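Chains shown are a subset, placed as in the full complex.
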Amino acid sequence: MTATDPARTASPAPPSDLMPTLPGRYYTDPAVFAREQERILESQWFCAVRSADLERPGAFRTAAVGRESVLVCRNRSGGVRAFLNVCRHRGARLCTAESGEVRRSLQCPYHAWTYDLDGRLTAAPNMADMPGIDRRERGLIGVHVREWLGYVWVCLAQEPPSFDDTVRAAVARRLGDEDAVERYGAEGLALGRRVSYDVAANWKLIIENFMECYHCGTIHPELTDVLPEFADGHAAQYYVGHGARFGDGVAGFTVDGTEGFGRIDGLGDEQDRRYYAVTVPPQTFLNLVPDHVIVHRMFPLAPDRTLIECDWLYSPGVVESGADLSHSVELFDRVNRQDFAACERCQPAMSSRAYRDGGVLVPVEHHIAEFHSWTAGLLGEPAP
Amino acid sequence: MTATDPARTASPAPPSDLMPTLPGRYYTDPAVFAREQERILESQWFCAVRSADLERPGAFRTAAVGRESVLVCRNRSGGVRAFLNVCRHRGARLCTAESGEVRRSLQCPYHAWTYDLDGRLTAAPNMADMPGIDRRERGLIGVHVREWLGYVWVCLAQEPPSFDDTVRAAVARRLGDEDAVERYGAEGLALGRRVSYDVAANWKLIIENFMECYHCGTIHPELTDVLPEFADGHAAQYYVGHGARFGDGVAGFTVDGTEGFGRIDGLGDEQDRRYYAVTVPPQTFLNLVPDHVIVHRMFPLAPDRTLIECDWLYSPGVVESGADLSHSVELFDRVNRQDFAACERCQPAMSSRAYRDGGVLVPVEHHIAEFHSWTAGLLGEPAP
């Protein structure tokens, strides 16, 4: 994922050879997955929670980040904080619900140790008898937090990598322009629909699937109707800055090509009637169309299991109006189901001797090799 | 668990510092659990079966002791015998039922090898053709047995530790008096109720929970109503010989403080209107109140799963009379459910980096450290 790849700035003739994928064990070996949890999911910036889901001070969400449960909450001054979801006393989960709201503090339901919304230990039964307790030292273990595009990104590393050089750079590199994504104003959009998917496949299969469109002609009839150029297999992500153009008779990014909603404020003409897909490794996908933004957050749970939360975001007026979103949502919901079924079909074969040395990437999939190199590099292994 | 700890003979001011617990991996690592099975559950005395559940000769029960299924039965002369529940021929489970009754012998349902109730091989098809079979050598593999307090304790070690120096001493040390427990005459009580709990937590979390009362104010409203001194967090087990006194308006050890049953014969006044909790590691809890005795037997099945069988024992006259036991049973049944929910809340956090080095024990929990040392010692590891 180097920032400059001249081959991708225009439409060069793609190379005609095949490239290797990662070997099968990367998708099945618990030891590889454990290393990925440690060196990727718990070390890179991870898109955990939608900011607006933490409406008021005291609102919290829990998210599975690598091997950890992370508690994300809004503090009294309106900021966002994130902590390991573990009481410092005897290790009880502080919050077991996926979401909720407390008044002023987080209290462990086992022995009533109490933390404020910035994680400081503020009270515990018999605390007066324990002058030796350092309230700060015994506070919740915080994790790094950044907000961008309306989402809370967390990083469990002691020293996080640069957010700009990783997350923002990945988006800019794909769109060819640092500001392109900002024009969608995702942080100001409203949640129209959220769908969760429980996929029996390794998270990297899902990324590889999202990165290429060689499969579009085979499994995505609705999508190729809307975006005819996808039918020939060239993924939008192959070319820097390229967005797939809507078909001539297509009125909107909907399951049947009927009209969607008004163009998001601030969007330029050059972004109109186009679909941009952006992969932000390790676990976020952005999908940008004129009238909405779709955000996928993946939560890898096991070598062969990944939860995916997918948000459809619209201008607040659209959501407030109670407009019927179903044609709009159904297009990518179908695409998701088609994709995840394909990934689930690959997972069992990853342990076959036929995939011991991996498969092959055809020319229009060659950019996936960059993801493989990025993964292997973080795991401290040679690229395939 | 040394017998003499002067700090616990009276009510000294507890120390004000925090002590470490065991590190998280003790509660999650399959290798630690395997060592615990070998060096603790299969090496210490294990409270397996209630003696009176083996009413007549031929009655049997099976129990999960460490990695083994143990078959406990009453022999022709009324004694109790215990064996590994495995036929010596081709390894079939002899008895798959949890309990049952045979007439004169235990017969394997696969090839009909037949053993008497003392484990000797007595018959097998075609045995006449096998003069080489030594019936004693091919008998069931026996395990050591002791009866005490109306229960059958088994030990799978070749050379069991002294029953007196381990089981009886643990009880005496807690009660401050070798005879105190005998006065409840548990072996003469009748079973009023048995409840089984399937708990998604490591067995040691359940012991630690039982040993302290720092959580009582938070999760046990009914219990602290009956035993007001528990509200301030001082576990009865902290002080040698101390039993928590019933509240002034409390008539009995019942869920609503209403009257229970008559005092057990032989109980002294000093034991009246008091609750004594006794931990007998590795897997037994005794609860002594004037009108009944509650016995918990734990059966650890996996690092994160423990079955618990809890017996409520009353004077035979109480049970025979058909008296309504529900108020009496409901108090500790609620306490059990509250406790086990707390333990299940801790289990998933044991694998968090936040618990990598364990949590802390507050002063009123310091006696738990003795259990940690005992465990670490048997596992051949340094105490935390």
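Note that the chains take the letters A and B in the order they are written out, and that residue 1 is the start of every chain.
One rule holds in what follows: a contact is a pair of C-beta atoms (placed from the backbone, for glycine too) under 8 Å apart; a residue touches a chain by one contact, two chains touch by 3 or more.
Everything numeric in this text was worked out from a predicted model, so none of it was measured.
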Study note, to complete from the structure: Quick tally, homo complex: 2 in view, grand total of copies 3
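The definition used in the following text is that only the chains that are shown with their structure count from here on.
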Review point. Whole-Å distance, subunit A centre to subunit B centre, using C-alpha means?
Key: 48
Study note, to complete from the structure: Residue set of subunit B touching subunit A in the complex reads 14, 16-18, 21, 24, 208, 214-215, 217-219, 232-233, 342, 345-346, 348-355, 358-360, 362-364
Check your understanding: What residues on subunit A touch subunit B, complex-wise?
Key -> 67-69, 84-93, 96, 109-112, 124-126, 129-133, 138, 141, 156
